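Below: the structure, in structure tokens.
As you look at this complex, bear in mind that one protein chain is not there, while each of the others sits in place.
A and B label the chains in the order they appear, each numbered from 1.
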Amino acid sequence: GGGESEGGGSEGETITLRAATGLSAQHAWWEASMVPWMERVEELTDGQVQFETFTGGELVSVPDEGDALQSGTVDVALVLPIYQPDQFPMAEVTMLPLNHSDTLIASNAWKKLLESEEELADGQTYTEMQFGDFKVFPVSTTQEYSISTTGKEFNSVSDVEGTSLRTPSRIHEMYAAKTGINSVTMPAVEIYDALSRGTFEGAFYSIADWTGYGFQDLFRYTVTGINFGHFNAFIGMSQSRWDELPENVQEAMTQANEDIFEAGAQEWMDRAEAIIPENEENGGKFVEFSELDQEVQDHFNTGIEDTWTDYAKLLEDNGLPGNEVVKMWRDLLIEEGGEVPEAVMNLE
Amino acid sequence: MDNLLVIGIILAMMIVLLLAGLYIHSVLLASGIIGLILLEGFGILPGLLGNEPFNRVASYTLTTIPLFVLMAQFILQSGLVQDIFYMVHKVSKGKNSLLGVLTLIIGGLLGAVSGSGTATSASLGQVAIPELRKHGYSAPLAGAVAASGGSLSGIIPPSIILILYGVATETPVGSLFVGAFIPGILTMLVFIAVMLVYFQLGKKKQQATQEEVTEDAAAEEKVPVLRLIIASIIAVAIVFIIFGGIYSGVFTPTEAGAVGAFVGLIAAFLLGKVNFAFFKTSLIETVKLTGMVMIIMIGAQIFGRFVSLSLLPRRLIEWIEPIMDTPALVLIAISIVLFIMFMFIEGAAVILMSIPVLLPIIVELQVDVLWFGVFVAVICTIGLITPPVGLSVYAVAGVSGISSGSIFRLTTVFALVAMVVVTGLMIAFPGLATWLPNSM
Partner (left out) sequence: MKGVWKAYRLFHYLKLIGIWISGIAVVAMMLLIVYDVMMRTLFSSSIRGGFEIIQNYMMPLVVFPGLAYVYSSGVLPKMDLLLDRFGAGMQKAIILLMILLELFVLVLIVQFSWAYAMDGLEREIAFPAAGTLYPLYPFFFLIPIAFGMIVIENLFILIRNILEKKPSLLMEEPKGPVEDL
């Protein structure tokens, strides 16, 4: 395995862990969750645990963090399972579109989903089924995804249909297909250039994440009050590496995660709050979903309902408990204060 | 094993292997792999060696490398560039120095449609070197002109380096592109000046023989006027389609590689040059160059993983801590460190491994992050033509058969002059990079 874990077993010896992310060092997950977590672990263990950090794909690129943990290239990493639906097909559940939620609601629901003891299928919990090889520390989800365009407005259903938007996940592809949106995929690094020259018209994106690609300078029209899911992540270790750690370190890591969790979620909301006025100053417009034409609202809502059932069916077709997992996610969200369309409420 | 000791062993090994004449990709692979083993033991290898080759290659952005080379091949095989160089030669009325100037300007223009300095250098090497050789340029100088002209793609937007920097630092890529414009032109002007000095020196050295060569070359090149007109129209159309397409948003700079190659194919078809031999030569040459660039990138990737794990960049940065309260001094120190890193390591890898370390220093110094991105891209561009790892020079050496060592002897001077002049001016007048983006 990686890292200079001198001994690793007994208490008291210094343990140096190699920590990595493919995301940039300024990304909210790294800056506001992973870094505080590492600092807290160092604090709680009185410096017994030290971290050697690698960001921005310096050692591991997105989405290879999970593989790097299993091969021992790194000891601990931010894992983004939605990028690998072939390996973690049920991770995308947090990307299902909703009527209402915020970062705190979704983060708490995601944490509860990961920590749930409830059997999902075959005597296994959600985490055992999806992330059985990992020790999982939940971190916040992203802020909710919105639809933003470089100027195109959704005043009628025909405006929505045929609009080219960049889609970040399989669920958004499904949603786009349902609502007649033309989905564009493109490497993240090319989006700014292509958007600014009008190669396509907008994207599904979380406002708090705009600055990563300079979108605050480009988007002029954003629909709020409807949300296109939350991207998720967790701080992961390989189960075998985790088992090698002394008990006091394990306890410190668990405690540290509890300590940093909420502030990590709050960061997304703070970032969004700072970006919105900046974007408005540049001529950006934020439109409340409930103020859109009723037909447009219905069009979007039907899309939401269909996406839930389609996703569940997709999982079921692959022998996974799709119906159970979407219901579990729905219930956790509602418990935390989220809202979904009536038809999703009625899913049985 | 202790990190510093391993770094020392590996750097020494690299120098020995390079001097012994081992392939560059093998030097990078061997140094990287042996370094990783010394540092971490054998167990680290499966996770890094197994997936890196595939991950490095499977990139949409990198389609620009084969496709811009393919475009160059199609245009080259169509005889178009020869016609244009012939016209330019006529226009310059035997002033051969103008041909070198023009090659560098064409390098700059190609840079405006290409993101990769290596691909452009290879293309330019194929098209321009035979013409330059006919007009009194020594083989090394012709190679140096092609390599440095092609390297301009690294700084003249669009640039893969600026894109990587933008992503790593969350700086808007569009602003970086605009900011890089003036320093890009400046770099081109420096290259032109150095080239002219070398050309004059070369001319004095072999004045007698050169006259004959030029006359012979002019005599054998009688081209019908009609073909020249068609060639001009097609050339203008290609430039117009590529520039117009990118800047109007019809396609992205990456897609421009494919569109450019397609337009090149149509041009060759119109000029009546498309047959089996045309495809055979174009395709084999394209795959050869692409394979060459990619196998070096794979080597650089694995070597870069070793460098990351050895914490070498951080050690380098630690040394400059004591001078933090003199920003200009820190910037000069950083540029020297980066210059050395870009000498040895492929550009994208340097960006990826140094930014996490450099960015906090830059922020602490209250230096503009956009300015720094352009600054790094300039040094990176220069790094494409410095030994021992100068991909632009290797690309040119690969296509022309001119020895890389002889090209490096000249490009090192190009690089040093550009380094001092361009980065010096940028430190003295930061507005060179920040004025345009701020006023748009």
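We adopt the following convention: a contact is a pair of C-beta atoms (placed from the backbone, for glycine too) under 8 Å apart; a residue touches a chain by one contact, two chains touch by 3 or more.
Source: prediction; values computed, not measured.
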Can you list the shown chains that the omitted chain is in contact with? A, B
Which of B:284, B:324, B:363 or B:420 touches the chain that is not shown? B:284
Which residue among B:10, B:30 or B:84 touches the omitted chain? B:30
Answer key for A:187, A:225 or A:341 versus the chain not shown reads A:187
Answer key for B:100, B:149 or B:387 versus the chain not shown reads B:387
Touching the absent chain: which residues on chain B qualify? 17-26, 29-30, 33, 45-46, 49-51, 53-54, 57-60, 62-63, 66-67, 70, 139-140, 250-251, 255, 257-259, 261-262, 279, 283-284, 286-292, 294-296, 387-388, 394, 397-406
Please output the residues of chain A touching the missing chain, sorted low to high. 85-87, 162, 164, 169-170, 173-174, 177, 182-187, 199-200
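Keep in mind that, in the parts below, only the chains that are shown with their structure count from here on.
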Averaging over Cα atoms per chain, report the distance between chain A and chain B in Å. 37
Taking the complex as given, what residues does chain A use to touch chain B? 1-2, 24-27, 52, 54-59, 61, 64, 67-68, 71-73, 186-190, 192-194, 196-199, 211-214, 217
Chain A-facing residues of chain B, complex: 40, 43-44, 46-48, 50-51, 55, 59-61, 158, 163-164, 166-175, 177, 246-254, 305, 308-309, 311, 352-353, 355-356, 359
